[in-house]
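To start, the structure itself, in structure tokens.
Note that one protein chain is taken out, while the other chains of the complex remain in position.
Letters are used for the chains, namely A, B, C and D, taken in the order the chains are written, and counting of residues starts over at 1 for each.
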Amino acid sequence: MSAVQTGEIITFFILAPLAVIGALGMVLARNAVHSALWLILTMLSLGVFYIVQAGPFIGMVQIIVYTGAIMMLFLFVLMLVGRDASDSVIETLRGQKVVGTLLGVGLAGLMATGIYQATRDYTVVGLEAANKDGNVQGLAKLIFTNYVFAFEVTSALLITAAVGAMILAHQEKSGVKAVGQVAKMRERFLPGNYPGPKPGPGVFATSNSVATPAKLPDGNPSQRSISPILPTRELTAAEKADKPTLTGGA
Amino acid sequence: MLSNLWLLIAIPAASAAVLLLAGRKADRWGHWLGVLAPAASFVLGLIAFFGLRDLPGRAAEQTLWTFFKSGDMTIDFGLLFDPLTAVFVLLITGVGSLIHLYAVGYMAHDEGRRRFFGYFNLFVAAMLLLVLGNNYVMLYLGWEGVGLASYLLISFWYNRPSAATAGKKAFLMNRVGDAGFAIAIFLMLAQLGTVNYNQVFSQVGALTTGTVLVLGLLLLLGACGKSGQFPLQAWLPDAMEGPTPVSALIHAATMVTAGVYLIARSNPIFSANSTLQLIVVSVGALTLLMGCIIGAAKDDIKRVLAWSTVSQIGYMFLGVGLGGGAYALAIIHLLAHGFFKANMFLGAGSVMHGMQDQVDIRRFGGLAKYMKITWLTFMMGWLAIIGLPPLSGFFTKEPIIAAAFEQHDAWKSWVFGGAALLGAGLTAFYMTRLFVLTFHGPKRWTDGQHPHESPAVMWIPLVLLAIGSVVAGGLMASPVAKWLEPPLPAAPAEEVHGVLGHTAITVLSLVLTVLGAGLAWALFRRGTALEPQPAGPVVRAARANLYTDAFNEAVFEKPGSWLTRALVYVDNKGIDGVVNGLAALVGGGSGRLRRLQTGFVRSYALSMLAGGVLVLGALLAVRLG
Amino acid sequence: MVKLPPMDYAAIMPLLILFGAACLGVLIEAFVPRRARNITQLLFSLAAVIAAMVFVVKRAGNVTAANAITAGGAITIDKAALFLQGSLLVLAFVSLLIFGERTLEQGGAFVAQAAVTVGSEKDKEQAAKSLGSTEVYPLALFSLAGMLLFVAANDLLTMFVALEVFSLPLYLLCALARRKRLLSQEAALKYFLLGAYASAFFLFGVALVYGYAKAVDFASIHTAAAVGAGNITLLITGLGLLAIGLLFKVAAAPFHVWTPDVYQGAPTPVTAFMAACTKAAAFGGLIRVLYVGFDGLGWQFTPVLGAIAALTVMVGAVLAVTQTDLKRLLAYSSVANAGYLLIGVLAGGQLGLQSVLFYLVAYGLTVIAAFALITLVRDADGEATHLSRWAGLGARSPLFAGIFTFLLLAFAGIPLTSGFMAKLSVFGAAVDGGQTWLVIFGVISSIILAFPYLRVVVMMWLSEPGESTPSVSLPGVLTSTALGVGTIATLVLGVAPGLLLDLADKAAAFIR
Amino acid sequence: MKYLSLLTVVPLIGALLVAFVPRTKPQLAKQLALVISLIVFGLAVAAWIAYRSDSGRMRLEESYTWIPAWDAKFSFAADGIGLVMLALTALLVPIVILASWHDLDNSGKRSVPAYFALILALEGTMIGAFASADVLLFYLFFEVMLVPMYFLIGSFSKDVPTKQRHYAAVKFFLYSLVGGLFMLAAVVGLWVVGGHTFDWQQLVNADIDSGVGRWLFLGFFLAFAIKAPFFPFHTWLPDAGGAAPAGIAALLVGVMDKVGTFGILRYCLPLFPEASKYFAPLAIALALVGIIYAALLAVGQNDLKRLVSYTSIAHFGFIGIGIFVFSIQAGSGAVLYMINHGLATGLLFLVVGMFVARRGSTHVNDFGGAGKLLPLLAGIFFFAGMASLALPGLAPFVSEFLVLAGTFKVNKTVAVIATIGIILAAAYVLWMVQRTTQGTLNPALSTVDAMKRDLTKREMIVVAPLIAFLLVLGFYPQPVLDVINPAVEATIADINPVQAGK
Partner (left out) sequence: MTPMWYIVLAAVLFSIGAVGVLVRRNAIVLFMCVELMLNAANLALVTFSRINGTLDGQIMAFFAMVVAAAEVVIGLAIIMLIFRTRRSASVDDANLLKY
């Protein structure tokens, strides 16, 4: 396995472009759902690479957990948020795209040339020896020896995640107690409360708009007659003026 | 007494302290204390004077305490009483006491009389310190002390802007001279390591000619400042803003002669360099002519007298500049001048006293009838100063003129002798003008003037001084000259035959004097017009103090004030501006950089990525480079 | 047969206690009645911290080179780690006190239900009267445990996990402010996104280092670097990427951009916790990576890191000049302080380490006290952090204004405060380590930085109180204690820093 | 007796005590502060006596552990220079407290206990700076003294607009901090090259490379030049002096600024002799420019307190020259000048304060002819002015004379140019006196009732000791010089071992 065999080369040259296309697609797609799908393409390709590179377990985890679970979570949230929320094309930050791209190219260039140059003459050891008891066994051995502490600690991460999701998403029902009829009536007839039916909007008013408060018997407008969400309408002088009763021959 | 010299200074100083600190309580008796103090010093001075005769070496020196000491430099607080000091002590305390007495009357109606006497005593103390010190630092101490007292007294009426300004001017111009004097002291300390008179003089020979010249010039600068000699003469006439007794005591009789004292005291230095002497003589000659010319054009009684003082001190400078026996001549003239000039100033004060503080001689006239004593005593002074024999001026001035003619170089004889001779004639002219316009001719008073004689407390000193003016010269001339040697050098044994004979000079000077006086008499016998008269360039220049004030203003004051204003601007806008600019730069930079923190998370990511690329690039560059 | 590697439980006991307590804290949340939850959680967390501290102190007595590395080589509990853990526990203890404060505002600084939409009726209601959420305690404990692990991690994987363990709870905590929740949420979002971005760099760096060294424990990395086998470029690139992740956490320019926004938006107790503990943990990790793993590459990264340090001190100082919000101002000051710490890191050697350790404690205590004080100045809408609102505070409540002035002087590095001693130690170490040019930058930055502090002082003391000057609320016991501890520590460390310096000196030794 | 530590600690404890006096009892706070400052003065006198019976260059030594890790100790010791300076401090503070007695009357919001507590705190830190024998300890006091002074400048003057006070206080603080931080860098560098110790004596003996020494010298010198202040670092002083209450301004220029010149003598010269010599021409040039420049600016000022501040800058030029020509006379003169300037300018500021308190304005044009109304005060004002221009017979003359005479020996040109300064000094003093107390009475003055109250008893007690000292030291400065001379000789010997003893 240490040497790269033809099959792997073919796989690589088919999937590597796909992975790059997937990545570019994710960045370039205007619709967020499309982005997610493009990313899934990349992730699947990577999963295959893992398997090809003697990591069957990690490859499967990639496909099942990453692609299957995590990306689904993304999609789920995207649906919640509204899938039509696509980015506008206009970039609000001046130069962001250009500079960002240049920096990206620079980063890629630096890393790729650096890495390539540095590792050209590496000898590939291959995982045959490490995997001789089976890949999963090999991993398990490491997880439960050298990395056991980190492994245990990841539980803390997961608990944090759970707690976090809970506090950020969970709303308690506001403790509304059932109120009995007697209590309701008592409250209604408490001193200072107005027990009668609320006047409808427009009563005694010159306008029958819902935004116009009713007039009380003393002529004052009653704010109780209009819904609090409606803004009180300021009447113009003309509107306020008494309108002549419509008589026959106008 | 000679072992307790400090008492001479301490008495007036203590009196001054009492007068200045005691407050209103002392108003009633303070002035009498003020008179007593110099009188007491005078008595002590007399005792010391007589004690001196029997002393071997005729000098008493004592160190009171170490003034200050650092490293190899030690300055003692020491006093020296020798013949030169003695005559000055007697002049200061004697004439001083009389003027104090006069001031009791003169200042009777001034609410600040106690303060006045405080300052006056302070002056006497400082002046005594000046002449009693046994080293240059002591001299400097007194020197500045009299300057201070002079300032305080000139601006005694400090609510008069002119008085305040005059005081300031006096102090400042003196300070210029003092700076020179101070540097001279530093030079002595640097070259000789001492300022003690004896030690300095004994080492003068070891100094290079150049050093002596510089040292002498610096001392001369100091002397010019204090004595109102060219080019630092401008403050003296303005100093007449002070009460008249001040003018008499400080700006005529004593303080202004301190310059002469300084040069006379430093005679080993000055005698050691002929160039130096030439310069002193030139200053003296120039100043004496200047004083005469300007004095002839002035209408303010006290200013005429002031310019006359300038001119007379010019004679003294001429004398000390000539060196040799002329030192003593100058000192003798100084003493006589102390009498007659004090006399005339007090007389002028008496006139002003009677004329409601009028000072314009064009507003006087015919006063002889109304203030007889003043007229008579003033006349004595007048006759003395113009050198009419046998009054004192004749015996003291004429030898200086003669000495000026007796030089090795003929051109020097002609120039300086001629100047002195011309000065004698001019002196006669302007003094006569003053005298005639004041006491004779038609009355030109302003309305409501009731001239009257001054009270006894004022005329008694006048009379005493007048007697002094008459007899001092004749009595003193030769004994004092002898008495003064040493410390002053003796007249050289071999006589220098000048370009003119002694008799010729005497005759010439008398002729000139009579001519000058007669001309003045003829011109001003009938009074003068009140309006400024059209005049030729010389008179106009003389009225404008020969443009020296204008020169000072144009060269020092104006540029000084421009410079000051420019520097204030530089300080605020330049130096402070740089600092504030830096602060503004940081602030501005901060304000601009702040904008980079746009609040957009993508911008932040961009800056992180940029930073990352740079870090990577730099790391790789370091690695590869 | 897989056998569990030997675990030195005495060494990792503090970690276990904290993780355990955090988990129990979650359970408490479920079973203890709402009213009693806060006090229970608070006391429980404090007890856990104290217990952890006890074990740290116990361990400090018998740590040797032989027993330092444990848990299968994942953890090194050496003296430096113990010092850092101890400092973190102390700082966290004080911060937790502010978390627990309930007298300033009913329910404390945290929102009861973060899920309630901002601005809704329900939100207004809960802002006014509800009890605060108490999940913050277990979250803080998780974070703290992560920090303790982070400074003791012996390999990059453990470090990465620890980094996430301490970061994730912080992201959450940032979002939990009771007032100004929009800002709080925004802060959380920014912190999270940028934090995730930075940890991605970190992970890639781990990958590259692994590629070079064939292992990720520091000893192997050190050996590999020392041997210099193969092309070291890979290692350097990896280090660069690792550094980005770490420098992000320590808030060094240009990776500091999140700091002002997050410090301002987060609930103030959390800000205090972050400013003190995150900084300590992040620097603990940074020095371990640089000193233990990569010390052989010193000459490679020193110039670059030096440039970053210089940039950081200048950026922090210059930007602080025009700030008008106190929390933001302190955030920029914290950036500048990160720069000073970096100078200490670059100084290298025993002195450098000592100075950094000392600085972390001194700065942490001061900054907690400062934020504690900021929680006290409030009006109807919560904390009044705008500078103009502090005008004339000195006349209103001279004691608190005096304390705050003192703390500001500590930040400015005026003697008799711990800030001065800290700066002195760092500068001393830097000159000793041949980094004089950085000291010059540090000095210039300190000068610039004094100006914003002075502006606050001027505001408090020299300006007349305006109509809108809020009153200073009287703090409860908890905040008072935190404030008192921070202030007294600032003074004591300023007057007699000898003890802590000695401690730091002894602790300034890593075991590979 | 542990005089030096007591002298440092007593005022600091006193400051705490006074700070805790309730605001409602201002009288108690004042009295307490006065008593404490008098105790400190008593201690200073005792220390002086004890100093005379001790021997060695640094006397009254004390040392306590502080930071062993850095070899920093709480060590105190005084040479003659330090002794006279701390004595000056102890003398001036009670006077200033008494002078500031009514500073805060009718000012409402300002806290009286805070004011006096800050003054005492300032005293403690200043004495600490003069008494410390450990570089770090000195630095500590050097910086900490900024804090009380900052508040004193910024918070308390009634007669200065708020904005101007803020500006002045911040400017003062930042300027000082700039110097302080560069000095910190130098302190750190010194610690490193001097063998990881802060002990002054050890550092003096340390062998410091001259190239490094020059940089370190610059760090120290910058701080001291700003503090002193020398041209062109002076622009903070007129603002600070103008904005501070008069008593505080007296302390500011009278004592605090001397920490700068003291620092040069105690730290720059002995620690970096080679660098001191190397930079001496520069320092002298700055001092010379300062003398002339500041004097001319003083003439152009219209604000009394700013004017006095500028005069101080000119005086500091003399001190600077005296220090840097490295002759014993000039050095002793400079130290004596520090004392005398403290007395003279202190008096001048206090008297100006009395004028300002009466008139409610610091502007020269608001006075004019005031001597008519307040003859006694005007007289003392004149006296202080004369002291400021170094009139012979008053204390500053001796110091100026020593400086100039000592300078002349070494460098004639410098001395001659500096002598021009004494002419300008006369100009600004007289100009100030004339515009304020002389000339026609400003009619506006008669309408101010306070302007008709001449010196009160309290004010007399304030000025009397200063006047007495100025006179006594003017005629008999030798007791002080006896203390100063050996210390200066030792310092010069550090610079120039060959010249020692000369």
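Quick notes
The criterion applied here is as follows: contacts are C-beta pairs under 8 Å (C-beta built on N, C-alpha and C of every residue); 3 or more make two chains touch, one makes a residue touch a chain.
Just so we're clear, the structure is a prediction, and the values are computed from it rather than from any experiment.
Every visible chain touched by the undisplayed chain in the complete complex is listed here: A, B, C. For chain B, the residues touching the chain absent from view are 594-595, 597-602, 605-606, 609.
For chain C, the residues touching the absent chain in the complete assembly are 114-115, 117-119, 157, 160-161, 164, 168, 171-172, 175, 181-183, 185-190, 192-193, 196-197, 199-201, 203-204, 206-208, 210-211, 214-216, 260-261, 264-265. Against the chain not shown here, chain A presents residues 1, 4, 9, 12, 16, 19-20, 23-24, 26-27, 32, 35-36, 39, 42-43, 46, 49-50, 53-55, 57-58, 61-62, 65-66, 69-70, 73-74, 77-78, 80-82, 85-88, 91-93, 96-97, 99-101, 103-105, 107-108, 111-112, 115-116, 119-120, 122, 124-127, 129-131, 135, 138-139, 142-143, 146-147, 150-151, 154, 157-158, 160-162, 164-165, 168-169.
By our rule, only the chains that are shown with their structure count from here on.
Judged by contacting C-beta pairs, the busier of the interfaces A-C and B-C is A-C.
Centroid to centroid, with C-alpha atoms defining each point, chain B and chain C lie 78 Å apart.
Chain B and chain D have centres, each the mean of its CA atoms, that are 36 Å apart.
Chain centres here are Cα means. That of chain A falls 98 Å from that of chain B.
Multi-chain contact residues of chain D, defined as those touching 2 or more other chains: 174. Among the residues of chain B, those in touch with two or more other chains are 583, 603, 610, 612, 616, 620. Touching chain D in their complex are the following residues of chain B: 20, 65-73, 77, 137, 140-141, 143-145, 148, 151, 155, 158-161, 164-165, 167-168, 171-172, 175-176, 178-179, 182-183, 185-187, 189-190, 560, 563-565, 567-568, 571, 575-576, 579, 583. By the touch rule above, chain D contacts chain B in their complex via residues 174-175, 232, 234-235, 293, 296-297, 299-301, 327-329, 332-333, 369, 371-372, 379, 386, 391-393, 397-398, 401-402, 404-406, 408-409, 412, 415-416, 419-420, 422-423, 426-427, 430-431, 434, 437-441, 475-478, 481, 485, 488-489, 502. Note for the complex: chain C touches chain B at residues 189-190, 193-194, 197-198, 201, 232-233, 236-237, 239-241, 243-244, 248, 253-255, 257-258, 260-261, 300-301, 303-304, 307-308, 315, 318-323, 448, 451.
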